[in-house]
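The complex appears here minus one protein chain, its other protein chains still in place.
A, B and C label the chains in the order they appear, each numbered from 1.
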Amino acid sequence: MTRRRPMRSDIAWSTTDTITVKGLDMCRDILGKVSLGDMAFLEMTDRLPTPRESVMFNAIAVCLVEHGLTPSALATRLTIAGAPEAMQAAVGAGLCGLGSVFVGSMEDAARLLQQSMPRPDTHADTAALARDLVDRALASGKSVPGIGHHIHKPVDPRAPALFAIAREQGFDGPYVALMTAVAEEAGRRLGKNLPVNATGAIAAIACELGLPWEIVRGIGVMARAIGLVAHVLEELRNPLAREMKTMVEEMATAHHRPAA
Amino acid sequence: MTRRRPMRSDIAWSTTDTITVKGLDMCRDILGKVSLGDMAFLEMTDRLPTPRESVMFNAIAVCLVEHGLTPSALATRLTIAGAPEAMQAAVGAGLCGLGSVFVGSMEDAARLLQQSMPRPDTHADTAALARDLVDRALASGKSVPGIGHHIHKPVDPRAPALFAIAREQGFDGPYVALMTAVAEEAGRRLGKNLPVNATGAIAAIACELGLPWEIVRGIGVMARAIGLVAHVLEELRNPLAREMKTMVEEMATAHHRPAA
Amino acid sequence: MTRRRPMRSDIAWSTTDTITVKGLDMCRDILGKVSLGDMAFLEMTDRLPTPRESVMFNAIAVCLVEHGLTPSALATRLTIAGAPEAMQAAVGAGLCGLGSVFVGSMEDAARLLQQSMPRPDTHADTAALARDLVDRALASGKSVPGIGHHIHKPVDPRAPALFAIAREQGFDGPYVALMTAVAEEAGRRLGKNLPVNATGAIAAIACELGLPWEIVRGIGVMARAIGLVAHVLEELRNPLAREMKTMVEEMATAHHRPAA
Partner (left out) sequence: MTRRRPMRSDIAWSTTDTITVKGLDMCRDILGKVSLGDMAFLEMTDRLPTPRESVMFNAIAVCLVEHGLTPSALATRLTIAGAPEAMQAAVGAGLCGLGSVFVGSMEDAARLLQQSMPRPDTHADTAALARDLVDRALASGKSVPGIGHHIHKPVDPRAPALFAIAREQGFDGPYVALMTAVAEEAGRRLGKNLPVNATGAIAAIACELGLPWEIVRGIGVMARAIGLVAHVLEELRNPLAREMKTMVEEMATAHHRPAA
């Protein structure tokens, strides 16, 4: 039996009387001192946030917790209706839908921003970078991520709210400028008003916080898990899944069944 | 088509220019003002926590984020190894294992505590209630939840740490007293030292915070989603899943294969 | 590092030039000779079915493949709508809802039957066993599983169809008799016509086939995975998930939003 590569993990380890997470002692350094959002930052970056980073990171995470009756929330509610003994699987089922269509656009935006400007550069020509970025996005046959919104018109109100916090906390840097320039360029190119949406604002701010684009989707995944627990609770107390199922089944197969 | 029961949800709703969650305006009342942990409290209880509740709730949630290479973390890492394009499903797969064996004992402990003392009662005879509770638990053929630990001996250090925070923040009430009495009674009955563990401490404190036992597992589910994102990241950067798979396969099927 | 228990698996193993599953050589003994349903029987019982067992087992498995727009199918469709690149996770999400409410009743029925009659006994007094079984089921505060149906009235047509196959193939034994007696006894006790439904018929036949009740739910899980793939395909070609989401959201939150 040959070992090709030693297994190694540096997230957490325990002894009989200590638990260590990312080098901090759980009981002495973390419990009662670190909030859940700051713990998430620690898990994602290997260090605790500064006070300004804490406000900013918590704001973008909080923004992703709850969007009402999303497809994910409905999947969770349909699942708990069939398996009320397995809340964890209902949340897991809901998370499975956070793919390329919904949460993925946040990842796409962060990726494009970081590919355009690998390191934050306050002297960058954001207008030129935005032109190139929009070119690339349109050339790939996909839409430009992070701009426009099918419900929140003319402006997704979360974007200016998040950008205002970014200004207050000192994260109003080159990625926010580039994202804004991208929205302007894409709007000009497509002849529509397409302001930065919540997804684009979060992506730009995640870049300002130094998070690599590969992990940006993770903020959405962890935040939404919180929201899905709330939907489990409401479904247990005031269910709607069965009624939804009956209604959809009747409507979608009416053409096959004889008139009542 | 008859409707049996109107569908109704009161978690969140949107208009073109507002997003409302639990009655609060996302942009005006929440973003930049509410931390991720307090948002989770809002989602679970329909109100923001007081400062003391915030410290206490964040402490129990944080305690559940990360336990290292748990079965859940390994399931997440094996899943991302096969589907690196679907981080959300890897986290979802990891959550699916938070059932009766691991996170369920927290729910069991909270249920037993609330069944023993449906409302917090500072005059309760906790010794008598503990005897009854241990009787019931043992009669059901299961172990008493929330006490002892197979690794952390003689004491799970998280329990006294959480109880110290409970004292500081004013949550050192009748449920904490009852859980402590349960550990003493069970230890006496079974002739072993079985102090309250992290699970038991969290369950008792959740009761002090007024959370119904049915939702206690949800704290573990949401918290662990954060930790599983960290395991996704480490697996992408420094993988161990394939090596684990090869090693386990070789060891578990060696008796079937001819000697090399 | 002490090993407490050697890891061992006897399902399948490989060498450079062979793959063995349950002792059979994949290329020589299985491919082209064993059908998918018979392979499932092999996986569940460690041997290939006889021709009669094959007809019977395939019939009960096929019966569980497709029930139209079930909660599981809707969860799968909502998930693929958000993550079209991860079909496997959409099927996984749909499976998560096959819990105590839907597929679990099949497991419950099989468990009650096997607890009543641990081994098939053609001389058993099925009427007396049925009285005891119904007593136990009602005493536990749950309904008697495997009888009645909220849509298929007066009779779930799958039950007599499956029982007819059981007669033809020689599986019309004591468990089928006991299940039938249970339905009669429960109907008498509750003053309603409650014939055996598909769930009860499948449970009884699974007992006749010698399958332990602990694995009966697995027949439903594997069969439904097939059906969920069909729902993925239809959702990709002719989607309904987004429309469902919009409709449910509008209906369930109308009381919170201002009139248009």
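Quick note on the criterion: a contact is a pair of C-beta atoms (placed from the backbone, for glycine too) under 8 Å apart; a residue touches a chain by one contact, two chains touch by 3 or more.
Since the structure is predicted, the reported quantities are computational estimates derived from the model, not experimental observations.
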Hidden-chain contact residue, picked from the options B:Pro71, B:Pro154 or B:Gly210: B:Pro71
Residue of B:Ile11, B:Met26, B:Leu98 or B:Val144 touching the missing chain in the full complex: B:Leu98
Footprint left on chain A by the chain that the document does not show: 6-10, 12-13, 15, 20, 83, 85-86, 88-89, 92-93, 96, 248, 251-253, 255-258
Absent chain, residues of chain B that touch it: 68-72, 74-75, 78-86, 89-90, 92-94, 96-104, 240-242, 244-245, 247-249, 252-253
Chain C residues touching the omitted chain (full complex): 1, 3-14, 16-19, 21, 26-28, 30-32, 34-37, 39-40, 43-44, 54-55, 58-59, 61-63, 65-69, 86-89, 91-99, 103, 151-153, 155, 157-158, 161-162, 164-165, 168, 214-215, 217-218, 221-223, 225-227, 229-234, 236, 238, 240, 243-244, 246-247, 250-251
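Simple rule for what comes next: only the chains that are shown with their structure count from here on.
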Same or different residue numbers at the chain B/chain C copy interface, by half rule: same
Whole-Å gap between the CA centroids of chain A and chain B: 23
Rounded Å distance, chain A centre to chain C centre (Cα mean): 36
Chain C residues counted as touching two or more neighbouring chains: 83, 85-86, 89, 92-93, 96, 248, 252-253
